[in-house]
Structure formats: structure tokens, C-alpha cells
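Following this message is one structure expressed as C-alpha cells.
Heads up, one of the protein chains got dropped from this complex, but the rest are sitting where they should.
To keep things simple, chains are lettered A, B and C as they appear, and every chain counts its residues starting from 1.
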Amino acid sequence: MIPTSHYLFLSLGLFTIGVIGVVTRRNVIIILMSIELMLNAVNINLVAFSRLVGSAEGHVFAIFVITDAAAEAAVGLGIIIAFFRNRETLLGDEMDLLKW
Amino acid sequence: MLDQIVFYFFAALAVISALLVVTRRNVVQSAIFLITALLATAGIFLQLHAEFLFIVQVILYAGGIMVLFVFVIMLINLDVSIHQVQFNRQWWLGLLLALVLGAQLILAVALGRSGLPLGEPAPATALEPSTQLVGRVLFNEYMLPFEIASILLLVAMIGAVVMAKKKV
Amino acid sequence: MQALINFVISIWVPLVCALVIVAVLPLAAGYIVLMERKVMADMQARLGPMRVGPHGLLQPIADAVKLLLKEDIIPEEADKGIFWIAPLISVTAGMLAMSALAIGPWFQIADLNIGLLFVVGIGALGIFGIVLGGWSSNSHYSLLGALRSAAQLVSYETAAGMAIVGALLLAGTLSIREIIEAQEDYRVWFVFAAPVGFFIYVVASIAETNRAPFDLPEAESELVAGYMTEYSGFRWALYFLAEYTNMVVVASIATTLFLGGWLRPFAGSRAFDFLDYLPSVLMLGIAGYCFYRTPKQPVKIQQMVLAAIGASFILVGGILAAPLLAPAGSMLASAKPGLHGAFWFLLKVVLYLYLFMWLRFTFPRYRFDQLMRLGWQFLIPLSIVNVMGIALALVLHRQLGWSHWTAFPLTTILTLAVAGMLGSAGAKKDKEHAIVGEEA
Partner (left out) sequence: MADQRIPFATHAETTVLGADEIVLNMGPQHPSTHGVLRVKLRLDGEKVIGSECVIGYLHRGVEKIAEHRTYTQFAPYVDRMDYVAAVSNGLGYCEAVEKLLGAEAPLRARVIRTILTELQRIASHLFWLGTHALDIGALTPLFYCLREREEILKIFEKYCGARLTTHAFRIGGLQYEAYDEFEKDVERFCTPFDKRVDEYESLLTGNRIWVGRTKGIGILTAKEAIDYAASGPVLRASGVKWDIRKAMPYAAYDLYKFEIPTGKNGDTFDRYIVRMEEMRQSRLICLQAIENIPAGPIMGKVGKVLKPPPGEVYHAIEAPKGELGYYIVSDGTTQPYRVRIRPPSLINLEAFDKMIRGHLVADVVAIIGTLDIVLGEVDR
């Protein structure tokens, strides 16, 4: 049916698109969303390999990745709200001060 | 046959939505397409017989994280940001480097074919991890990482609360 | 060729079921609305809809026609695409969730091994329809309603999820069929094994479906109509449909998890076998009432409609009675679990919905901070304690060999004690809050 490499290609396609989003966009929320996209691409890989190898460990790692993504989204959005409150902007390239 | 239709449909949906996520001007639309991409990924999980992961993806990613995203987007006034320049100054360099990275990854997969049976479909006898199996592995072999993950979530929760509080 | 036939067969049954759901659900939702209006009228010393059809029985159809024909207004400043698609998201999520539910052992589209999680998870996606609809309307009332809705759903989803976990611990499976079979094996519905969990689920499910007393997202005295403020015509009807679909979904989850699904009351004991006749008797009773009312209808056509309805109830009663009257072992007799299961399931769902309506017309509305406090400071801790209590009971029962009758009541009492503590602590906080409000 579907060769494992197709999953890998899909995954790397999504990953690359995520990278493009992170390095080219200015809006921090979209950057954060692109990161989610990258994490998601990794999950496809993990699950596809898990099926290839025949063990549940890929699934377990995918769950950890999702956990991580949740934590990252929560903190990231918290930072964005704090940032927006102080600077009234959402542009990533204006985030150029380490301390306000 | 059905398998292939499902896979290629969801794969195309995921890629197209992902492209729209990084190119849309309006953040809300980006978020909608990200949700679509995540749901398409969930569909691929289902096609891979990872049912538990499918539902985790739907509940946690689409139902939890993305609600948070949409919530924050709506809290923050967006009218200004739509009219700003969307891509930063080094966008061409970034794009170039990202494409190079993509090419490298393709190369890696191509080279990896020799070591692993990537070209063929997964063996039909491959086990189909059920919810029970995932649970068993998660709570036996990966008990410590699981606990660490829960502490990570706790820390993230506290961090998010502190960050988002009005006056620190 | 053979493969093709197999393919078609494996797919057409679910497909037909799905079509039935899509076709019947709007009608069912319409009649739930009628039921709600009748219940409301009854509680408020009124008659409710009486004009369209005998006793207003055709009102849902008239309403549907009216809503279809109404102009679909899209505000000038709205984000058109999202405004257009948002109600569809809500409805789709609700209907998808229906697909994994089992209305009796016969009527189920797919028995997934993650069945219940699927229902809960997909159902929760409906929130995007609400949030996006509220946002795209470009109106403050809509946006506030949408934000409230999102916050409320996320908060109460946690409590509902933990309540479900409690029952799942008892069942030991996620498959809907196996959950109900587990209740058959236990000889007791989970509502009696985990009453606190059921209570938490009732409260949380009301909050999740945005029903009174938790209907803040659409509180008409504060936010006009919440996220639906700018919607009209059929798009508005879709939101309504989504809301009622969600009600059916949560009622079905509660029925499956706590109320024994399609099981008859006292399914295990033969002494209560006479209950098998209840479905047919009930149907015949309704038919009898229809015929009793028929001569009192003012118009000939209404008399005919009512008589037809009575006749169809007799027919349904006959179908339900047939397996009982047929000789044992015949094919007809073996149809009993399927038909009667569907009856009991639907009866329980309707009773659960009646509970929703009863609460709606009795209680005033919570304030948003009170709602959040109830969710986070009472229900969520209580649901965690509830899970621990059920786990403790299972340990006592399975590892230490205690009987059901001691283990479960004991842990229930423990959980209730914790609930009392939480409640009194919450009351104290309420008082403090009131004083703060006074100073400010």
C-alpha cells in the first residue's frame, strides 16, 4: 500500500513549510503556529516509523511531543500577551530588547 | 485502494493548509488553516491505525491548543497587523535556507532507503498499537518521562499564568 | 469484482446510517425544540404552540420553512468567508460526534475502539464554530459571547473529561459497546456506582452545551444573543441545530456511560421482565391519548393529522411488541435487543434532555465569575477526587476482595465529604468576594 517513505516526504514537506514560516514571517503568533506545524510534522514521522518497526514507542514519543507543544503554546502565548501589553505590537522583528 | 485515497487526500490537505498558514495575511485565517492541517494530520494518524493518537491530536491539538491560539488572537486587537508588511527583510535568505534544509532532508530520506525498508509499505503483520498497548508502554517503560512531562506542564501552566497576569 | 462488492458492503451500511443521521437530526432537533417549548409552557402555566397542527405538532416544520425562507443577512463589516462557514463547523462537529454513538446494539455507524473519546473530542471541535462566528461578526456582543463560550467550554470540558474518566475506570474500555456490556456485567448502572461522577457530568454537560443556568455566552439580558447576535435565517438555524445536536450528544454520552445505555432497568433480573412490555404499553398509551384528543380538534384536517399520529404510534407499539409475542427462537424474537435497546436508549436520552429543560426553567443564571469559580474551584477538584475515589473502590474490590456493596458506597461517602469541604470553602470565598466588591 503506501510506502513509508511517502509519510517521510509528507512530514518533511510540512516541516520545511513550518521552517519557512518561522524564518520569513513577522507576526509572532504566526511564527508560533509555524512551530506547531513543525512539531506536527515530527509526529507523522514518529508514528510512521512506529508502524514500520512495529512498536508503540513512536506513539509514546508523539504523545510527549504533543505535551511539549501544549506547554510551549501556553508559555509562548503568555509571552505574546505580555509583549503585546508592553509594546502594543505583534511584530517579531521588534522584539529586539532582552529587557524592557 | 481506500487507504491510498485517504492518505493522499489528507496529505494534500495538510500540505495545502500548511502553505496557507504561512502565507495568509489575516492571523485568524492562518489559525483556521492550521486547524485544518492538524486535523488532516489526525486523519493520517487514523490511516496509520494510530487511533489513540488521532483522538489525542484532535482533543489536545485542535481542541485545546488551537482554542488557546484563537482565544489569544481575539483578545489582541488585530486591525493594525493586517495592514503591516507580513514578511521580514531577510525573507529571501530565510526561504533559501529553508529550501536547502528541505533538500537536505529529501537527501537524507533517499540515502536512508538503503538502511531501512522505506520504499515498501509497512509489513502487514506489523502490530497495530491499540490504546491499551500505548498505555502499557507509557506507564511501564516511560513512567519517568511521563512524570517529567507532567511537571513540564505544571511549570508551563505557572509560567503562562505569571506571564499573562496583568501587573507582575 | 468480489473485492468491489466487499468494499461496497463494508461501506454502505455506515453510509446509510450517516445519511439517516444527517436527514433525521434536524427534524429531531426541531421536535426537541417543540418539546422544550411545551415543557416550558407547562411549567409556566401556558399552552405553548397550539396553532400549527394539532397541539402544535407541526410547528417544527413551519419553523424550519420559515427559517429557510428568511433572508440570510451578512453584516457589511463581517469577515464574510468565516462568517459563512462558522455555523457549518458547529453542525459538522455535532453530527460527526453522533456517528460513533450507539442507539441500541443495532444502530451504530462505527464501533471504534476509542469510541467515547472520539465522541467527546469531535464534539468539542464545535467550539470553533462558535468562536469564529463570534469573531467574524465584528460585533462586541458577539465577540464577548464567543470568548465567554470558549473559556466556559475549556473549563468545563476538563471537569466533564475527569467525570468520564471515572466511569471509564469502571468499564475498563473506551468502546461504547463494551462500556454498556460492562454495566450489564456489573448488574448495576454506573450512576449508582459513581453518583458523584454523574452529578459532575450533568453540571459540566449543561455548561458545555451553553444551557441555562450556564447560558452566559448567549445570555439575552446581558449579551443580547451572544455569538449568534448577527446571525439570521438559516445560518442562525444551523447554530440552533448545532446546539441541540450537542445536547443530544452529551445526553447520549451520559446515557451510555452512566445510565446503562440501551439496557432495560434491572436488565439482569428476570423478576422485572414485565418491564419489557412498557415500550409497547407506553406507545399504545400515547396513541390512545391522541385518539382521545382527536374529536376535540377544531379543524377536520387537524383531526386527521392527529389520528394519523395515533395510528403511527400504534404501529410503533406493535413493532415493539412483536418480538415479545413471537415464538421464542424465531427471527422476530431475536430482534428484541435491537428494537427495545433503541427504545430504552432514546427514552433515557429524552429524560436527560427533560432534566436540562427542567433546570433551565427553574434556575436563574450564574454570573461569569461565579461560573468560573464553580468550575475551577469546585467541579474540577471534585472530579479529580472522584476519580481517586473510584480507583480506591476498584482496588478495594478487585485486590482486597471487598464486595461492591461496601466498596462503592464507602468511597462515595468519602467523595461526598470532600465535596462538602470544597463547597463550604467555596461559600467562604463567596462571602469574601462579596465584601471585596463592597469596598470597591
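One rule holds in what follows: a residue touches a chain if its C-beta (ideal position, glycine included) is under 8 Å from a C-beta of that chain, and two chains touch if they have at least 3 such contacts.
Model, not experiment: these values are computed from the prediction.
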Of C:Val20, C:Met43 or C:Val395, the residue in touch with the unshown chain: C:Met43
Touch with the omitted chain, as defined above, among C:Pro213, C:Gly233 or C:Gly318: C:Pro213
Contact set of chain C toward the excluded chain (per top definition): 40, 43-46, 140, 212-213, 215-216, 219-222, 224, 360-370, 430, 434-435, 437-440
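As a working rule, only the chains that are shown with their structure count from here on.
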Category of the chain touch graph - line, ring, star, complete, other: line
Where chain B and chain C are represented by their mean Cα positions, the distance between them in whole Å: 32
For chain A paired with chain C, centre-to-centre distance based on mean C-alpha positions, whole Å: 36
Chain centre separation (chain A, chain B; CA means) in Å: 6
Junction residues of chain B, two or more chains touched: 52, 64, 75
Residues on chain B engaged by chain C in the complex (per definition of touch): 1-2, 26, 28-29, 32, 35, 51-52, 54-55, 58-59, 62-64, 66-67, 70-71, 74-75, 130-131
Partner chain A, residues of chain B touching it in the complex: 3-4, 7, 11, 14-15, 18-19, 21-22, 24, 27, 30-31, 34, 37-38, 41, 44-45, 48-50, 52-53, 56-57, 60-61, 64-65, 68-69, 72-73, 75-76, 80-81, 84-91, 94-95, 97-99, 101-102, 105-106, 109, 112-113, 116-123, 125-129, 133-134, 136-138, 141-142, 145, 149, 152-153, 155-157, 159-164, 166
Footprint of chain B on chain C - complex, ascending: 7, 79, 81-82, 112-114, 117-118, 120-122, 124-125, 127-128, 131-132, 135-136, 143, 146-147, 150-151, 153-154, 157, 174
